[in-house]
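Note that this complex is displayed minus one protein chain, with the remaining chains in position.
As written, the chain order gives the labels A, B, C and D, with residue 1 at the start of each chain.
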Amino acid sequence: MTATLYGLTGAALVGIGLYGLIVRRHALRRLLAFNLLGSGVFLLFGAVAERAGPGGDPVPHAMIITGIVVALAATALGVALVLHLARETGRAEPDPPEG
Amino acid sequence: MTALWLLDLCLVAVILAVALSAVAARDLFAATVFFVAYGLLIALAWVRLDAVDVALAEAAIGAGLTGVLLLGVTARVHMEARTPGPGRGMRLAIGAGCAAVSVALAAAVLSLPVPAPSLVPAVEAAIPATGLGNPVTAVLLAFRGYDTLLETLVLLLALLGVWSLAPDRLWGGRPGLRHRARPEGTLAWLGRLLPPIGLLVGVYVFWIGSDQPGGAFQAGTILAAVWLLAIMAGLSDAPPVRSLALRLVLVAGPVVFLGIGTAGLFVAGAFLGYPPAAAKTLIVTVEAALTLSIAATLALLVAGAPERAP
Amino acid sequence: MAEFLVVAAAFVLLTVGAGLVRILHGPAEADRMMAAQLLGSGGIAVLLLLAVAMERPAAVDVALVLALLAAFAAVAFVKGRSPSGAGDPEA
Amino acid sequence: MPPVAAPEAGFPWIVLAILLPLAGMVAALPLGRHARALALLLIPAGLVVALLLAAQVWREGEVTYALGGWTPPLGIALRADGFSAVMVVTTAVVLLGVALFAQSSFRAPPGEETRAALLFWALLLGLWGALNAAFLGNDLFNLYVALELLTLAAVPMASLEARAETLAAALRYLFFALAGSVLYLLGAVLLYGAYGTLDITLLAERAGPEPVTWAAAALMTAGLLAKTALFPLHLWLPPAHAGAPAAASAVLSALVVKASFFLVLRLWFDALPGVMTAAAGQLLAALGAGAILFGSVLALHQVRMKLLVAYSTVAQLGYLFLMVPLAGGGGAAQPWDAGAWSGGVLHAVSHAFAKAAMFLAAGLFLRAAGHDRIAELRGMGAALPMVTLAFGLAGLSLLGLPPSGGFIAKWLLLTTAMASGQWWWALVMFAGGLLAAGYVFRALTPLLARTETPVLPGRPVPRHQQWAVLGLALCSVALGVAPLMPFALLQVGRPEAAEEGIG
Partner (left out) sequence: MRLALDLFTILCVSAGGVFFLAATIGMLRFPDTLTRLHALTKADNLGLGLVVLGLLPRMEGVAEALKLVGIWLLALLAAATVAQLVARAALRETAGQPGGPPR
């Protein structure tokens, strides 16, 4: 039951993150949305692991830890790119001005 | 227990509300704070999902690093997007599409088979050969050690990527700005008090990791966070990126992992294999080196590209 | 007893969760920051209650990490608002 | 399950193929200014390893390796079939050409370490390791990590010059790549939930045509397409590839986008065979057709040479996806499957050589003229005859004219399209060929134009760089002359039933 509830939450988070990633223009907002999206995927994975019974399946847990760290590394690179883009152009959006 | 259901419903409701606000908030700063809050709530969710190892990692990353990374940068970039986003109609259409993705995923979750297939029996059968008590550590360092090896290289590459943004003339210099704080002030006081405690907690989390939730990633993250605090309090400075000592620390984890993995080719019959008698010692050795490298890499990832001349 | 602790955890969670409305309203950035800070304390309390109620002593370690790092986001925030982003926030 | 020793007796070249570049990347950081020497040493060694791996696959058939002795589903396996062996060798050859080209441009003054020199070689080694990890992995989650490794090596490559427009292009690239990996991971999560494994071989046994599997396949495919820059998800590619230094563009355009394409085929043909429906195959091919037409037309309209070459990548990637319905993606095995399979893979390989040559050539024109505006490159052909020849030869392969690898590839795809009665794809290929002729000649015409006074390069162009470009172009041509060996190798690990259709 718990697993299903969190699985559905993960599904909803994926939708929310995806929306933010597509609609938002500011690069930092997009990075936030990407992290929400990723976190929804991880939560869904956690729900899958929890379905294995009490204690959960450790293999997905290990994969989630790997995924979280990878997402952090990518976010850090993204933030650095935004910072330098903002310094060069005064803007924090990768898209051309007319969208 | 129905009370747990109540708690789960509350937690899920707050998580979704915070996630929606992080996307919908007008203000960039508000969105960032919502996201920091979100990381905290997700750590609670991991405890409810019986994934304490993940909860530890999420707590350390969400509270220690993501907050520092994102809140630090909001002050340094323009807050508003200048290009208009998609129009109202378009946004509605995109929203409907994303909602459809969520609904389809929800249907997929509900249609997963019962009983759930899992690798729990396989892990239980194989874990004695590692000498470890924590199955997650066994998966990370033994059964799927190759993933972990690649992951540490992902961190290293990300750091090279961040450094690649430095102007040529500043190459070799120190990352980020030199932080200052009044020596007798509150921040300096915190910066002197917390790092020793953090060091203790980090070593503790690393040490219990072989048998209980914890391990190299969680410990490395905690150590990175307290180092960043010392830097922000002006008590420590990021080393120059040309420093050989720094570079050796950064690659120590991957080098030890690769070395022991290659030795496995000869003593255990396979790359990344461990002879069962020495498995635990070797795994703890790899983890110790990884903790050190992960701590340094994560802290420098947050510190950013070299900004001061060598 | 476990039931009570879980209900208490849900109560604390909902309470501090409601406080997050401050992030939306502000108006000062400090207000938004403090709402997250309150959530941090509440989260620690929820974790401790759950650790006892669910009999997961390892959850206490999660609370320990949260407590250790509780000040970090706020420090990064005040640092970001200090002169040039790296100066003395107490100047 | 006690640890099981890896079953095969042969030397684990498959492990070495991944290890060598990754260990090199790790060593490059402390080595600092010696990183270039290290890379120049490792790349030829890596080519030898790749050839030995290919020979092993050729002799013994599919090679698998259980890492750490832990067999799937608990552990991770590496697997090399003919397709992976061909891609690993291709990668090593292209990298050798690129390294020869770049050894003078990314070279620090003696005794010094510079940013670009250290990072280019370190990133190149990391990128190489990531590519091999993607070509040889047999576990869907491990492949996710390999894809992220690839992204984090490729994005900084694209912004190595750190100008405002390359930063913006790199950031957009990063967003597409990250969104792509997350969608891919989401699909993998669903597969794990349904079948309890992410090992490709085990999934092929367990996965059936069910809604969960379709959802997973759709998500993973969408994610991989975003990373491959298949139309209409191609917007990030041209600025990112055109803004990078020439050597980096060559690697990005020739190899990096192929890794995610490779994984699409792995997913559809190896992990989930019999799950994809015919309609899905047609949809993928339709996107490919869109890419061919749209990318070619945009390439025709480019003013700058590097952008023209980049848009031609968008178009040429389209052909790769035409092979999916032709090679039996979503249907029973057909006699022509092997032909379409060979055609598609051969296209991927010959495009890798041709595109690397073209980007490097464009880089040399840019260096010689100080700009890369096509119309103003008049007379460059006489100044740089070798480079122009290379550009033209590579262009042959893109057009699909004999003698070239591109010709054999397109001809195989064309004949299988007719044999399977899917003549509409043949029409698309025909139109794509005409359009490609348009943009290749548009680039070549000013180069070959005769000028009153002979044009002299503004900056001298080193001989070895010209040789590297010509060598890569000749590789793409040679594939059209001696394609037989790759054909048989490619079939290692393919279903037996399909083999008779070759030729």
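Here, contacts are C-beta pairs under 8 Å (C-beta built on N, C-alpha and C of every residue); 3 or more make two chains touch, one makes a residue touch a chain.
On a predicted model such as this, the values are computed, not experimentally measured, just so you know.
Trainee: What are the shown chains in contact with the chain that isn't displayed?
Mentor: Among the chains that are shown, those touched by the missing chain are B, C.
Trainee: Could you tell which one of B:9, B:90 or B:197 touches the chain left off the display?
Mentor: In the full complex, the listed residue that touches the missing chain is B:197.
Trainee: Applying the definition given at the start, please give the residues of chain B touching the unseen chain.
Mentor: 186-187, 189-190, 193-194, 197
Trainee: For chain C, which positions touch the chain that isn't shown here?
Mentor: 1, 4-5, 8, 11-12, 15-16, 18-19, 21-22, 27-31, 33-35, 37-38, 40-42, 44-45, 48-49, 52, 57, 60, 63-64, 67-68, 70-71, 74-75, 77-78, 81, 89-90
To be clear about the criterion, only the chains that are shown with their structure count from here on.
Trainee: By raw count of C-beta pairs in contact, what's the busiest chain pair here?
Mentor: Looking across every pairing, the one with the most contacts is A-B.
Trainee: Once you find the CA centre of chain B and the CA centre of chain C, what distance in Å lies between them?
Mentor: Spacing between the chain centres: roughly 19 Å.
Trainee: Between chain C and chain D, what's the gap in Å when you average each chain's C-alpha atoms?
Mentor: Chain centres of chain C and chain D, defined by C-alpha means, are spaced 47 Å apart.
Trainee: Provide the list of chain B residues touching at least two other chains, using ranges where the numbers run on.
Mentor: Residues 4, 48, 50, 73-74, 76, 105, 108-109, 112, 116, 118-119, 123, 143-144, 147, 151, 154, 157-158, 161, 165.
Trainee: Among the residues of chain C, which are close enough to touch at least two other chains?
Mentor: Answer for chain C, listing residues that touch two or more other chains: there are none.
Trainee: Using the touch definition up top, name the residues of chain D that touch chain A in the complex.
Mentor: Spelled out, the residues of chain D in touch with chain A are 74, 141, 144-145, 148, 151-152, 155-156, 159, 162-164, 167-172, 174-175, 178-179, 182, 185-186, 189, 192-193.
Trainee: Please give the residue numbers of chain C that touch chain B in the complex, ascending.
Mentor: Against chain B, chain C makes touches at 2-4, 6-7, 9-10, 13-14, 17, 20, 23-24, 26, 29, 32-33, 35-36, 39-40, 43, 46-47, 50-51, 54, 56, 58-59, 61-62, 64-66, 68-73, 75-81, 84-91.
Trainee: For the complex, which residues does chain B have touching chain C?
Mentor: Touching chain C: residues 1, 3-4, 6-7, 10-11, 13-14, 17-18, 21, 25, 27, 29-30, 33-34, 36-37, 40-41, 43-44, 47-48, 50, 52, 55-56, 59-60, 63-64, 67-68, 71-76, 176-182, 185-187, 190, 194, 197-198, 201, 205, 208, 212-214, 218, 222, 225-226, 228-229, 232-234 of chain B.
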